[in-house]
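Excluded from the complex is one protein chain; the other protein chains are retained at their positions.
Take a look at chain A:
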Amino acid sequence: MSKHLRKISAALMIAAMAMGAPAWAQSDTGAMVVGLSGDPTLINSGTTTEINSSVVGAQIYSTIIRLDPKGEPAPSLAKSWQVAPDGLTYTFKFFDGIKWHDGTPFTSKDVAWSLLNVNKLYNGPAGGLLEAVQAIETPDDQTAVFKLARPYPPLLRGLAYFNSSTILPKHIFDNGQDPRQNPANLKPIGTGPFMFKEMKKGSHILLERYPDYHQDGPNVERLIFQIIPNEAARALALEKAEIDFIPYHVMPLGEVERLQTNKAITVAFQKRVIAGQYQAFLNTREGPLANTAVRQALYFAMNRSELLAKAGFGHGKVSDGGPFSSELPVFYTADVKQYGYDPALANRMLDEAGFPRDASGKRFSLRISYSLSEGPMNDVSRLLRSQFAQVGVELVDKGMEASAWRDTSFVKWDYDITMGSFASGPDPAIGAEAFYTCKRIERLSGRNASGYCNAEVDRLFEAGGRELDEGKRTEAYRKAAAILAEDVPHWWLWDRYYPIAFQSKLEGITDDVTGYGTLDRVRWTQ
């Protein structure tokens, strides 16, 4: 190495050190950095349900209403609303003077056009949510009237979710072009608290405060989403204050315990009324699992406390409400058949069901499928393998890459047991219904892949979805839950809690109950 080179590199090193250390010493309250695991492929939750897209889009766009910290509807674009007693007409009044980030006035026509021409056609959950909506009338620029074909109580809260109900600008998307090809998907223009500034794929997304935001806030000048693919590094970056907040869907579960010991970091649980459960779909069409007694027996053979503790790092609660998570408000009940860990009972039931052990002690074998990218499932599979070995059932591990898993399980139905995280909420009519009713036996992701079909359960879900009286709805759903817990088309493993972590100096993060809410009220304290 020449002397010159040596001098230059030494100089560079010194310069680097000089820049680095003091840069961290002062904390910059004008900016907030959120860690993400990957790029949102586009920023338009009207056409995609990708969570990264909703997390970023929620800062740029708005929904008609939002949910307050208790989960009650609160004003967002709409300042007030009214639901007719027959449940067939919803009238929304919007704030005056709302402007899109490009200066164009926002009107009720944006709402009607966006929901019916984009969200309903291109976004799966929105398609279901808006199915009952026949028309959206716009008598004036500040009023939108939803006309429903039949009562659909989940509609109001559903409109608060960014991943189905983001309102897009008509003047930009109504140009005859396919909305998924619109350049605004990568340069969004919204009505939300932050304006899009720049997106560098694989690196970051930069947003800036929108001075004309029609509600309070935002309280930081710049909001940055930084892409950190590596889980361990994401936690380290938070500890070193390179980033300030890790949302629930990218939280490295294995790091939670260590982060909890750091005083500068707050670990909280994201309230999520979509109420996710880790659960296994059972293929009830063929093989031993077609037999209800076998499904029950193996549910008894399962030590779910161990699964939760070892595979789920304890972040949850062993499911005791059958198809409804204990996080699901109102409808959840533990008054259903319970399946405590009881291998002796399981053995006896399997004997009685006509599956005796062979010479080697084995009864039969089952395939267990899951997506390798779905956090704890790999460990669940390993633990279950040894638990089921106790009762003479062999498990064949079929962990696979996410797309392949969805394809073989939900489209080809080529599985015995397939597991992952699925939402029982935010309302059973949106969440749970898709898994258990006969008409949802469709070759599609997140539908009734177990092939379970029970006319009584269908009738109860149908009643619950139409009924306006909350007491009667609850009754219908609780009856359905009791039948399902008896028939076990699924094994409900545990109700998920969603840890999040952020700098303790940040305030207001836990107010959101959706998991991808607007950060307009988050502020730095001190």
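The rule is short, and it goes like this: a contact is a pair of C-beta atoms (placed from the backbone, for glycine too) under 8 Å apart; a residue touches a chain by one contact, two chains touch by 3 or more; residues count from 1.
Everything below uses one rule, namely that contacts and distances are computed from a predicted model.
Student: Going by UniProt, what is the name of the one chain that was not included in the view, given "Outer membrane receptor protein involved in Fe transport", "Thiol-disulfide oxidoreductase", "ABC transporter permease" or "3-oxoacid CoA-transferase subunit B"?
Tutor: Protein name of the absent chain (UniProt record): "ABC transporter permease".
Student: One chain is left out of this view; which of A:Leu67, A:Val111, A:Leu159 or A:Ala434 touches it in the full complex?
Tutor: That would be A:Ala434, which touches the missing chain.
Student: Among A:Gln59, A:Ser165, A:Asn185 or A:Thr518, which one is in touch with the chain left out?
Tutor: In the full complex, the listed residue that touches the missing chain is A:Asn185.
Student: Touch as defined at the start, partner being the missing chain; which of A:Pro69, A:Gly127 or A:Gly340 qualifies?
Tutor: Counting the whole complex, the residue in contact with the absent chain is A:Gly127.
Student: Where the complex has a chain not shown, which of A:Ala268, A:Ala344 or A:Ala404 is the residue touching it?
Tutor: A:Ala404
Student: State which residues belonging to chain A touch the missing partner chain.
Tutor: Contact residues on chain A toward the absent chain are 1, 12, 15-17, 19-21, 23-24, 28, 31, 33, 38-39, 41-42, 48-50, 121-125, 127, 178, 180-182, 185-186, 200-204, 206, 222, 224, 226-230, 232-234, 236-237, 239-240, 242-243, 373, 401-404, 406-408, 410-411, 420, 422-423, 434, 442-447.
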